[in-house]
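Only one protein chain is missing; all other protein chains are in place.
Should a chain be cited, it is by its letter among A, B and C, assigned in written order, with residues numbered from 1 in that chain.
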Amino acid sequence: MTRRIAIVGAGGYTGIELMRLLFNHPRAEITCLTSLEDIGEPVSKSFPSLLDRIPVPLETLDVEKVAAKADIVFTALPHKAAMGVVPGFLKAGKKVIDLSADYRLQNIKVYEQWYQTHTSPELVPEAAYGLPELYRERVRGARLVANPGCYPTSAVLALAPLARDKMIDPETLIIDSKSGATGAGRSVGINTLFCEVNEGFKAYGVGSHRHTPEIEQVLGDLFGAEVRVNFTPHLLPINRGILSTSYAKLTRSCTTEELLEVFGEFYRDEPFVRVLPAGRLPNVAAVRGSNFCDVGLVCDPRTGRVIVVSAIDNLVKGASGQAVQNMNLMEGFEETLGLDILPLFP
Amino acid sequence: MTRRIAIVGAGGYTGIELMRLLFNHPRAEITCLTSLEDIGEPVSKSFPSLLDRIPVPLETLDVEKVAAKADIVFTALPHKAAMGVVPGFLKAGKKVIDLSADYRLQNIKVYEQWYQTHTSPELVPEAAYGLPELYRERVRGARLVANPGCYPTSAVLALAPLARDKMIDPETLIIDSKSGATGAGRSVGINTLFCEVNEGFKAYGVGSHRHTPEIEQVLGDLFGAEVRVNFTPHLLPINRGILSTSYAKLTRSCTTEELLEVFGEFYRDEPFVRVLPAGRLPNVAAVRGSNFCDVGLVCDPRTGRVIVVSAIDNLVKGASGQAVQNMNLMEGFEETLGLDILPLFP
Amino acid sequence: MTRRIAIVGAGGYTGIELMRLLFNHPRAEITCLTSLEDIGEPVSKSFPSLLDRIPVPLETLDVEKVAAKADIVFTALPHKAAMGVVPGFLKAGKKVIDLSADYRLQNIKVYEQWYQTHTSPELVPEAAYGLPELYRERVRGARLVANPGCYPTSAVLALAPLARDKMIDPETLIIDSKSGATGAGRSVGINTLFCEVNEGFKAYGVGSHRHTPEIEQVLGDLFGAEVRVNFTPHLLPINRGILSTSYAKLTRSCTTEELLEVFGEFYRDEPFVRVLPAGRLPNVAAVRGSNFCDVGLVCDPRTGRVIVVSAIDNLVKGASGQAVQNMNLMEGFEETLGLDILPLFP
Partner (left out) sequence: MTRRIAIVGAGGYTGIELMRLLFNHPRAEITCLTSLEDIGEPVSKSFPSLLDRIPVPLETLDVEKVAAKADIVFTALPHKAAMGVVPGFLKAGKKVIDLSADYRLQNIKVYEQWYQTHTSPELVPEAAYGLPELYRERVRGARLVANPGCYPTSAVLALAPLARDKMIDPETLIIDSKSGATGAGRSVGINTLFCEVNEGFKAYGVGSHRHTPEIEQVLGDLFGAEVRVNFTPHLLPINRGILSTSYAKLTRSCTTEELLEVFGEFYRDEPFVRVLPAGRLPNVAAVRGSNFCDVGLVCDPRTGRVIVVSAIDNLVKGASGQAVQNMNLMEGFEETLGLDILPLFP
């Protein structure tokens, strides 16, 4: 049976990406789209690529009305705005996949320190952190999924096998990430103008980016201990893609090949994680438009460190694709349904 | 029943795009890939985006061996190379969709004037020009389809309604086209290096581009008379997309709205041509990765001209997507099978 | 003696480009910068590239105060805002180079039809249209220069030799132009976001762009008759550069070489117009950062048309560089002073 889908926040980049993916999902039908603008208009007014294919008009966000039209609600809103509506949808008996940060951090104090006061802390414990490669079973049974952040997805998938087996010293962990400009969303400002981003490259949020505690929470789970990392995001002059380069001291001497074997084993049955053979490293261009996370690594015997490189499309595995993957799990569908597509290259 | 597919010339950009599209085609199975390099290796060696998804190894082009493995052959070769193998595939009883220019020009003299000596002129009369919007019935019955050039596809779809109804003076026709860099193929040279193309823009082949006679042939068919146009291609610093801006004097006074109605009527049942409403014009970004051709237009009462703007993805509607559309017609499949996907934006 | 320079509107892209060029001008000293924002701050707060080199703080636009600090005022404001202050600067005895459209159109009715009511029409007749290649003597004696639009500069320099000698039929003139995104200025909006422009290409303002009457005015001067053209601007996903491709029927048969000779003669003593030899055509990348206008052409004997291609950097020859060239003429300096720099390639 087909599920009726509402996308709350259809005017942003994760919103349009959900539409692109769900359009080809055999068990999903988009029945409701909300937005702040262009109410009553077809969504293609704002996104011409959707012309003639998504006939649903945009409507104002009214929890009750949306709930009446949908079985599953994707909330593609900024943090804070999300927690303003998620409780309502749950109360109405809907399943919610929340793409904001509001239900990702299990420790409310940490959330409130990096974000702001939480208005529905009682829902946090039941929210499943929607990284299927680590929390698949929790997602299956959840009515609320906190869809992971884009940077954390790329970093955690790069480090999980090493963290679980304590093959690296968490004290030495450095994550240097680079993201395409869709990561900044569709809001206007001088800093995201074409001419300000194009042919440029910079770091931002150094030492203070809000994805830091999220990365630390998941790695902490894996290490079984508190972890503190340096995480530095950068802005790439491309539309899509995150590449994370992670560094850590190995706790025992090993070769690139040995570690690749560990990774291969860890991700053996994962449909969306591709471990690259020795001598090859990921490129964001090779995952564009797909739900893949490509991972490669090198051990440097000169310094005793491992360098792990991972690449995702921040709008797919880093947001909307992972959200659909979570929906598939929640609904008992084949996990890859609607997502078994190849990257768009070039 | 599934068709077995061979792609001859799997190392180029139209080759990889065929793989991307056919991977999700429910009635096609890629069984054979040929290349000049990396023989015996998986195609993902050269195209990492395909890793773990296209298990077919590359092989040398041997007509007999390829024919034994496939029902349908896509020849994604340069002109001249294509006509070296197409006759063999036909002789072996295979259907062929040729993406080169070799069977597009019905007048052999014109072909030989713009290209070189034709080595299988006897096949030209039976080759269907694979632009379904104009030649659908011919394609259905064909065993050899000459898949149109990228520029001609964009230009002809922009002008066909006007040409058929003689609403423009063919003597005044100017087609100013701009193409992304995949149009130059994957061959190496100083001119296609990143740093030479990026942040640049230029015209090339002015007055001499080989797609000129192809455009003139199809427009001549529609006008019922010989046509000579000025066609100027330009190189855009983007991967994908052609935008053609066409100019012509109107033979009678009319408004933008009236002409849009003619276009709407002409393309009413076409799944892949989207006629934009008045006040809106196409953008290559809105068709990226899809088989759409978006068309918009403006009548300028100051000069009595119509300006028609059309946009396609040169690798999809301009090459591999149209080839799959032709395959669907030849095989009696639903015409949109495997092609009903939304553009990747942004 | 050094001239004291005020730049009114220092927060935009033509403002920063004036600073870059004047920084190396041996006879100019920037003494005053006005802006709407960051008053009291160094201009490098908004433009980090200027750090430590332009120590002048930003101030509010007060005509009297600005006039007291400067000998020459560059007004880099939007149209309408410019004519609000230009009369005041002239009254204060300053020379003004206005980069807006407000004093370009000699026919006030035409101005008011394409823009809005003119509030200082009495100044229009004395404003020199600052295209030195055509109006050098007028500029030399002027106290007010209307610096040309970027598109008109590229189009007029491409067509002037043909227009003056009536070698083309003005009825057949089509100008297809493509501009980098700095042409849209530094104002915020969805349409100029990185992700909306990058990997895209579109036409805009078709049949209605305000540079149309400006092009027609100058070409009309040259033809000695009223001219109506089709001018179509497009948005390129690059920072800088305009390439214009112009088409017209030749009034008599001639070859590419013959026309190039006419162009070579016409521009023989021009320091900033480079006529390319036969077989070569301009690229915006080859003029980036310089005051050059590169021009190339092809005669097409098949259609009797000439295709002229011209390239400029829209911020230099299309705005700030031409403004400095005009200042040099007004002040009796060597015309190339501060402008004899090579393009930045790649």
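As a working rule, a residue touches a chain if its C-beta (ideal position, glycine included) is under 8 Å from a C-beta of that chain, and two chains touch if they have at least 3 such contacts.
Predicted model only: the values in this text are computed from it and were never measured.
Considering the entire complex, write down the shown chains that touch the omitted one.
The chain that is not shown is in contact with A, B, C.
Sort through B:Thr14, B:Thr182, B:Thr232 or B:Thr245 and give me the one touching the missing partner chain.
Result: among the candidates, B:Thr182 touches the missing chain.
For the chain that's not shown, point to the residue among C:Thr2, C:Asn24 or C:Ser208 touching it.
C:Asn24
Which one touches the absent chain: A:Ser46, A:Asn147 or A:Asn283?
A:Asn283
Can you list, in ascending order, the chain B residues touching the missing chain?
For chain B, the residues touching the absent chain are 13, 181-182, 186, 188-190, 192-199, 237-239.
Just the residue numbers, please: which parts of chain C touch the chain that's not shown?
Residue positions of chain C that touch the missing chain: 13, 16, 19-20, 23-24, 47-53, 182, 199, 239-240, 274, 276, 280, 282-283, 285-290, 294, 340-346.
In the whole complex, what residues of chain A lie against the chain that is missing from view?
172, 174, 176, 178, 195-196, 198-204, 206-207, 228-230, 232, 234, 236-241, 243, 245, 247, 281-286, 288, 298-300, 302-303, 305, 307, 309, 311, 346
Following the convention adopted for this analysis, only the chains that are shown with their structure count from here on.
Could you classify the chain A-chain B contact as same or different, where same means more than half of all interface residue numbers appear on both copies?
same
Counting C-beta pairs in contact, which two chains come out on top?
Here the largest contact count links B-C.
Quick check for you: compute each chain's CA centroid and the global CA centroid, then name the chain with the smallest gap between them.
If one averages C-alpha positions chain by chain, the most central is B.
Averaging over Cα atoms per chain, report the distance between chain A and chain B in Å.
Distance between chain centres, rounded to whole Å: 36 Å.
Out of chain C, which residues touch more than one other chain, so two or more?
As it turns out, chain C has residues touching two or more other chains at 195-196, 198-199, 237-239.
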